[in-house]
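Here's a slice of the assembly, chains where they normally sit.
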């Protein structure tokens, strides 16, 4: 299985059948999906986190209750079920009648998944900002949501940046199950090579290395960001 | 997201079923894809191919996610309750794949109490999963894979004892693996057809017409020649 | 200008303010002193609605801010507040700190807001720091910027909650100078402070709080020299 001949044979096929193209478009699809998921997750996460930390004025307590209830339900369901179940649900039920590029559907699904986890990060980030910031904003006449948007979130965001990049890395890995609903990401590219060539070790090694390169690249980016943050302007 | 536009027709398939459909480079190609292209062309529409797990195809066409299924799908009573099948366009059969040195398995009855791999939701799966031995009432231990190739892979590793697959893909896949062979014993004969949503007679009739057309004008034979190296 | 009637405030079971009555006239400087925990901060925070009063009324220019139908953000524009810990926005430059509220709340043009900001920076003597970030400033400089930021909304009253107690001793003076100048210009102010010399100098009236009540008040010099209440005497003996 590890023999020189099988290796040569595999890599000949690799070139001949243009598997590098399969792999490349797998990388593209993985990254596209991850990027879409990150953006959607971030948006959902911010909304959910704000709902979770907000105290509504007395008149709107009923709305607060409803929104907090929905946020809790969302977070509980997402954190209580596997990503692949969620993806299947969204793909096969929610978006059943919609024709959409698969990476987009995957991105949306994983974004919805990721939102629940990002909400937690963002909530912690917001609650980590000194209470005095909210007070200073409010005392200047800014509304609660203006203060959130202009003062709290930007600060929380900077502090959370490394954690968010790390969530991006988690998503790169999580999206590897998209093949289960027909996606054509890196993992699936590996599967295709396996099916076609009957060789396991080389496709899996290629896939492993591809993921390692991607995740460690983004880990490095995260480190750089962390360093910048530490000696940043504030 | 964009809803389906008028001039696109969506074909659902599972691209792990060579030579009917498989992925080469970035493209899904194969016998079914070519036939579907012709259908789309004759209907004046652009073909869009949706690749998904085989076991999700019926649901996908039933829910309207795809317009029709072309996936080397065998006509079957149970399935016919959920979708409408076109006229048959290919005659196939199920075959048993075993290790080259295995002389113990020669017919379906020999699969009893063995670990047998199938592709989830295929005819082979339905047959093997429902199989009960006439002699001793024994059943087959079924392992359902997403892809036929993975089943053959495990067979070649010795993790399972046999695989039941459709004949043509079995031939293609077996060629990729060392030490496995197809048993030439007769097994279930079956027919492939396209599937549309239940009650979509308009599309069904169009498809049947086109299938008849290409069989008459030789296009079909050319495709067979291209993919199977033989004519029906 | 500000009228406080029977103001009470509880946090859960803890009664922090137990009925405060007072009125602060335009142009006056009220200095609030008292032991820790006596409710001085809470009193100030009620006046700009950072805390909701449990009972009683607070009228600013005749408008009852405890009324639920009042737009609180409008009231707050009339009342500037300066905190012990400055609370500058660390992700904004000094200039952005000052222009934020005028632009966002008063819908001022950036141009106009900047002009006002530079005027105020000049006033607090920090014109050259306009484009610095807060972490480059000393404590005294930060507090002066915080004052400028509050003034940018052109408030009618300024509230100071121990504006110098987080400062190194050598920086106290520069902040007090700025406040003194404001007093001379006729700004209405309430100042919680432990700087008794300063209280004597700028205060038109001194209020001594203890356990959520105003225990004694009057001309600062008189109260310092001749406290009537035992508690006031005790407190002053410790801090003077």
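Should a chain be cited, it is by its letter among A, B and C, assigned in written order, with residues numbered from 1 in that chain.
By our rule, a contact is a pair of C-beta atoms (placed from the backbone, for glycine too) under 8 Å apart; a residue touches a chain by one contact, two chains touch by 3 or more.
Since we're looking at a predicted model, the values are computed, not measured.
**Student:** Given that each chain type is shown once, what formula states how many of each the whole complex contains?
**Tutor:** The total chain composition of this structure file is A x2, B x1, C x2.
Here is the rule we use: only the chains that are shown with their structure count from here on.
**Student:** Which chain, with its centre taken as the mean C-alpha position, is closest to the global C-alpha centre?
**Tutor:** A
**Student:** Per the centroid of Cα atoms for each chain, what is the distance between chain A and chain C, given in Å?
**Tutor:** Roughly 46 Å separates the two chain centres.
**Student:** Counting in whole Å, what is the centre-to-centre distance of chain B and chain C, each centre being its mean C-alpha position?
**Tutor:** About 79 Å separates the centre of chain B from that of chain C.
**Student:** Averaged over CA atoms, how far is the centre of chain A from the centre of chain B? Could you give it in whole Å?
**Tutor:** Between these chains, centre-to-centre, one finds 35 Å.
**Student:** For chain C, jot down the residues that touch at least 2 other chains.
**Tutor:** Residues of chain C touching two or more partner chains: there are none.
**Student:** In chain B, what residues contact two or more other chains?
**Tutor:** none
**Student:** Which residues, counting only chain A, touch chain B once they are in their complex?
**Tutor:** 17-19, 21-22, 25, 92, 95-100, 102, 104, 180-182, 184, 191-192, 194-198, 200
**Student:** If you look only at chain B, which of its residues touch chain A in the complex?
**Tutor:** Residue list for chain B touching chain A: 1-4, 8, 10, 14, 16, 22-26, 48, 50-53, 56, 59-60, 63-65, 146-147, 149-150, 152-153, 156, 173, 176-178.
**Student:** Quick one: which bits of chain C touch chain A in the complex? Just the residue numbers, please.
**Tutor:** 48, 50, 68, 73-74, 76-77, 79-81, 83, 85, 87-91, 100-101, 104-105, 133-135, 146, 149-150, 153
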